[in-house]
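Missing here is one protein chain; the remaining ones are kept as they sit in the complex.
Lettered A and B in written order, each chain numbered from 1.
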Amino acid sequence: MLATRSAWAQGAPDDVRIGILFPLSGANAPVGIDARHALEVAADIINRSFDLDLPGARGAGIASLGGARVRLIFADHQSDPQKGRSEAERLITQDKVCAIIGAGLSSVAATVSVSCERYRVPFIAADTSSPSLQRRKLKFFFRPTAHDGMFSKAMFDFMDAQRASGRKIDTVGILHEDTIFGTDSSNGQRALAEERGYRLAADIKYRANSPSLTTEVQKIKSAAPDVLLPTCYQTDAILLVKSMAQLGYKPKNIIAQASGFAEQVVYDAVGDQLRGLISRASFALDLAGKRPSIGAVNSLFKARSRKDLNDNTSRQFISLLILANAIERAKSVEGTRIREALAATNIPGIQTIMPWTHVQFDQDGQNIGADPILIQYINKRFVTIFPATLAVASAAWPMNA
Amino acid sequence: MAVVTPAPVTNAAHVTHRRRQLAAGGVVLVAVALLPLFVTDIFLLNVLVLTLLYAAVSQSWNILGGYCGQISLGHALYFGIGAYCASLLYVNFEITPWLGMLSGGALSALLALALGYPCFRLKGHYFVIATIVIAEIGLLLALNLELTGAALGIQWPIGDDSWLTLQFARSKLPYVYLALALLAVTWLVTWVIEESRWGYWWRAVKDNPEAAQSLGVDIFRSKMAAAAVSAFLTAIGGAFYAAFVAYIDPDSVMAFRFSLLFALPAVLGGIGTLWGPALGAAILIPLTEVTRSYAGGSGSGLDLVLYGVLIIVVALLRPDGIVSFLHRPTRNRAG
Partner (left out) sequence: MQAFLQVLASGLLMGLLYALIAVGLSLIFGLMDVVNFAHGDFLMAAMYATFGLWLLTSIDPLLLVPAVTALMFVFGATVYAGIVRFAMRAKGNTGMVQIFATFGLATLMQGAAQFFFTPDYRSITESWMGDKTFDIGGVFLPIPQLFAGFLSLVVFGGLYLLMSRTDFGKALEATREDQGAVALVGIDRNRVFALGWGLGAALVGIAGAALAAFYYIHPQVGGPFALTAYVVVALGGFGSVFGALVAGTIVGLVEALTALVLPPALKSIGIYSLYLAIVFVRPRGLFGKL
């Protein structure tokens, strides 16, 4: 009785402030702008009452904190690790955020997560998939998404299955850009190719944001691998595909490391050359049958951004829900309490929009339930083709005969 | 033709002027050192560290660019070498960053000498472009060599606070004082150079190009030495930066934008002047940080528009640099 009266006496509870750190200007700004929309949708779902089976959707605000609303505070790190750290510290010390979600770039996630560790504030790596971030044994680092090693493994599991059913896959070609993303991805793929017995017909590292990729494409064309494994950001993906078309090169198969190949913009520009492309993914719209909340969330997102949810935005969205769920269970905005709650997270996959089995973090903060899927671009949509438990259709193979 | 060697000025007024400069320097040093008593906000202290660092590195750049007249837009190379040297020595061999700074500095100085030899034959814009492409080559090498960790960069291990490793979990004060010390050193070096043979030679060459021919070999050697000193001090700044951020990758220490950012404070404040770089940094860095932090969160790009407009306004209002507000032209001003 007394507790309730004092809660009433305090009036409306303070907002729960959460820092959101992404590139909002410069070459990577598109990632940040989209992230903003995704996170605002998530905040809306938490703060207002929705009839959806998602953590925090029913009921307004964080119930255990008296209905406190989640308030997002956005900051731009301009793709620079030092600026990212400066913004993280500012968010924590000036804006008093209780957690930070970011970062759109692994190099910035590296410094931001260390700052968060030092201030004992949880950091949720929404979309940065570099495996090297894991190895630093941070206690306040949590990654709901799979990392590139897991994604590449899914790609090779799929290829093994195709090979086992009689399809010819002898050679692979690795094409990757030269930043952390490309380096980590290709390292994983190289190791898997060796381990699973695929010959490396081409292993090409190119300079990101090059004015021309013609020679690079020529090299791949000469090598003619059975499967091309590109790791590219948006800009390069468009240029790459255009260059392939201009050189009259149709790869037999493409299995992409998402990113550039998961962006609508790329398909708007060069979609007709990419029929049959397969990409690893964290998310697919056509799983709405297995994840009932997808439809509603996508509508909300589309209303703000005029795009469908994709790999990045779906992960950013769910990160906030996972965080809010932890705050709810922690009954506190204190960093270490939220951290404990995050470590104890156990959300079944069906209560998310992701194809994951569940959300559960291991002692390094990696979500072990973050099973990747593979999707294929057919008839201007993405169709889930792997794993068998979630596949909506079987793969069309090869991409180009 | 007689050799033109201006005689050193030793009259009393001049000596007093020099003493006053030192005194002014001391006052500023103490004032900045006392700032953290009044400013405790972490973000503002971070801005202070960056301002002092950029002032120091820009002052180093100024020695070569302003006084000696060789405009380099490739100083990010030395900054990066300093950062990587300190990082690699610490992460692989647990060698303290203090030694890392010195090794980075030494390596950069040697490289500057090696590069100076062919590069100083180039004039004007050709020299500038040469410095740009050399720095870009450095960036590409750092990005592709396993030695430097390639694109993955180098992460400093997270440990306890220590002056030996220059790692401090939350406090910015040690970094403030270290950056201030670096600025003091570069300022002093500049102050000494102003009155040295080099200073006189360079001013003579600027005023009278024919003097260059008669001074020939001496000029060349002095330029080489200036390049080495400038590179050495810039590299120390880079090593400091690596310890400060505790994570470096090629794009975050060797990109072209850094080369530009080392030159801009000097240009803004007054190129070839004693106080120019510090004044320029004091305006430019807080401006950059504040427009990003308080106007950048929207993602609309307006913070960049604001920043750009402000730079143009400042550049045009006082094309000779802010310092020209303060100085009457004296015989000691270079150029």
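Heads up, the rule we're going with is that a contact is a pair of C-beta atoms (placed from the backbone, for glycine too) under 8 Å apart; a residue touches a chain by one contact, two chains touch by 3 or more.
Quick caveat, the model's predicted, so the values are computed rather than measured.
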Of B:Val32, B:Leu45 or B:Ala130, the one touching the omitted chain in the full complex = B:Ala130
Would you mind spotting which of A:Ser49, A:Thr215 or A:Ser394 touches the chain that isn't drawn?
-> A:Thr215
Where the unshown chain meets chain A, residue by residue = 25-27, 29-30, 33, 178, 204-207, 209-212, 214-216, 218-219, 221-222, 234-235, 238-239, 242, 245-248, 265, 268-269
Touching residues (missing chain, whole complex) on chain B | 65-66, 71, 118, 121-126, 128-130, 132-134, 136-137, 140-141, 143-144, 256, 260, 263-264, 267-268, 271-272, 299-312, 315-316, 319-320, 335
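In the analysis below, only the chains that are shown with their structure count from here on.
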When the centre of a chain is set as the mean of its C-alpha atoms, what distance in Å lies between chain A and chain B?
-> 39
Can you list the chain B residues touching chain A in their complex?
-> 41-43, 46, 140, 143-144, 150-153, 155, 158, 169-170, 241, 244-249, 251-252, 289, 292-293, 296-299, 301, 303-304
Contacts from chain A onto chain B in the complex sit at residues 24-25, 29, 32-33, 36, 73-76, 78, 80-83, 85-87, 89-90, 93-94, 107, 110-111, 114, 117-119, 132, 136, 138, 178-180, 182-184, 205, 207
